[in-house]
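Heads up, one of the protein chains got dropped from this complex, but the rest are sitting where they should.
So, chain A:
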Amino acid sequence: MVDTVASARGVTKRFAKPATTALDAVDIDIVAGRMTGLVGPDGAGKTTLIRLLAGLLDPDEGEVEALGRPATATDRSLIGYMPQRFGLYEDLSVIENLSLYADLRGLAADERDARFARLLDFTDLDRFRTRLAGKLSGGMKQKLGLACALVRTPRLLLLDEPGVGVDPVSRRELWAMVRELSSEGIGVLWSTAYLDEAEKCDSVFLLNEGRLIHAGPPGALTETMAGRTFRLFGADEDRRARLERLLDRDDVTDGTIQGASLRLVVKPGAPPPEVPGLTTEPATPRFEDAFVDRLGGGPGGTSRLAESYRPIPPGDAPAIEAVGLTKRFGDFTAASDIHFSIPRGQIFGLLGPNGAGKSTTFKMLCGLLTPSAGNGRVAGHDLRTARADARQSLGYMAQKFSLYGDLSVRQNLDFFSGVYGLTGAARREAIERSIDIFHLADYVNSNSGGMPLGFKQRLALACAVMHQPPVLFLDEPTSGVDPIVRREFWTHINGLVERGVTVLVTTHFMDEAEYCDRIALIYRAEEIAVGTPDELKAQAGLDDPTLEDAFIALIEASDRAREAA
């Protein structure tokens, strides 16, 4: 028997400011004991749908039911809801947050100790009982948020993008916890931008621009891609240029780089893509292939940003160098003895769990933090003696949206072009070009703070590259952004690299790490592995691992070495 714990029937929701239809006649069912995935590009209406199900919004049309009653009037004590921002009180400790939500949801006093013990064990937060929630790392906050939503075993669990900004290790743990709960009979709705998570759900609802475009098991959608996916080997050095040309072909709808190889999706019925000098093999279709296909395929291979970019003159010196970079805050070492050297025209990835020291390393190289020891060079400028010059020759895109939310898109572009010293016709031209290339025309006069995340990130990238710097620093540029926009970003990045730009990037998306020429894995402030994506996979000592498997294996090996020492 199918036990539907929540449902929406023909739900439409409109917002007045800006005038949009967030949801358009959407039907959805959440069934007890199953993981239901809610996926879709940024701004598709996922959060609106979850808020409707949580009874925090009134639908304009249609009906939303939860636990057999209208969602706005149902028994909220049996609904677990974790909003995107967790809803934790940062000035309360772990245990105080738990107690608060336990009381709010009416957990009986005699069940409390056993329940807390289980949740704290489950989330591995027992050691941090008395720590303030504000002092927890991102991954731990996420787990505490989940524990608060679960404090009284709910019948319906609503999770709004629980994986955003969380490293692969924490994400896997979180997934495993929720999966276990769903097997106990809880109906779970898991909204996500990570398609590997969606692929593991029992059923998936795919939203795009407020409309439901697929409902059913993810496998059914993936199957439609059978015979359309291929791996191409042997491109090595010129894989970026090859991908660019391939993506512009009519028979290719989508393509990505996977280490040294390429992965392509072709049109239905098209023959395997034959490319001189490359060997083509069929590949197993993935949910992401189907997702991108449903949304009309990925962007073309040519980056108009790169086309209008000045060529960066070649040179022998490394574009970015870190020589024993170390940063200490009091007794705490945030980054310890980091070494790497990035030649001009390469992509270098910094990977690692939350709080490992990636951003600290990043900030030292940008000249935003003074290293406690060691030194670095950016475009030939010494970070200790020529910080201002180093900064002028780099473009920086921060992890959080760091533009002026109260300024319009045009005002932001205008401001940043001025900051970077552009004047007159060059300035006007740079602004118009950015608006055009990054599809910002619709938002040009609206406050940038109110745009969907994907557009914010586009604007942030536009501002970072306005002065055409030879070096780009991108700190989680695609966090929370859907696959289509991510492909667009990587098309730009690849194009820029072909022009000679050097890119340093951090990311939690392992498929994005595959684009990197080389990767440094940072863990507990130390560099535990450096190499090409394929080298790291080999180092992990697993049989044909994904980069994510390798990432986790290397971190576990480091933990074992640490315990042994």
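Keep in mind that, in the parts below, a residue touches a chain if its C-beta (ideal position, glycine included) is under 8 Å from a C-beta of that chain, and two chains touch if they have at least 3 such contacts; residues count from 1.
In the analysis below, contacts and distances are computed from a predicted model.
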### UniProt protein name of the chain not shown, from "Sulfur relay protein TusC", "Peptidase family M48", "Membrane protein" or "ABC-2 type transport system permease protein"
"ABC-2 type transport system permease protein"
### Query
Among the options A:V11, A:A54 or A:L262, which residue touches the chain absent from this view?
A:A54
### Task
Using the touch definition up top, pick the residue from A:D75, A:D248, A:E274 or A:E432 that touches the left-out chain.
A:D75
### Query
Which positions on chain A touch the chain that was left off?
15, 51, 54-58, 72-73, 75-77, 79, 81-92, 96, 99-106, 148
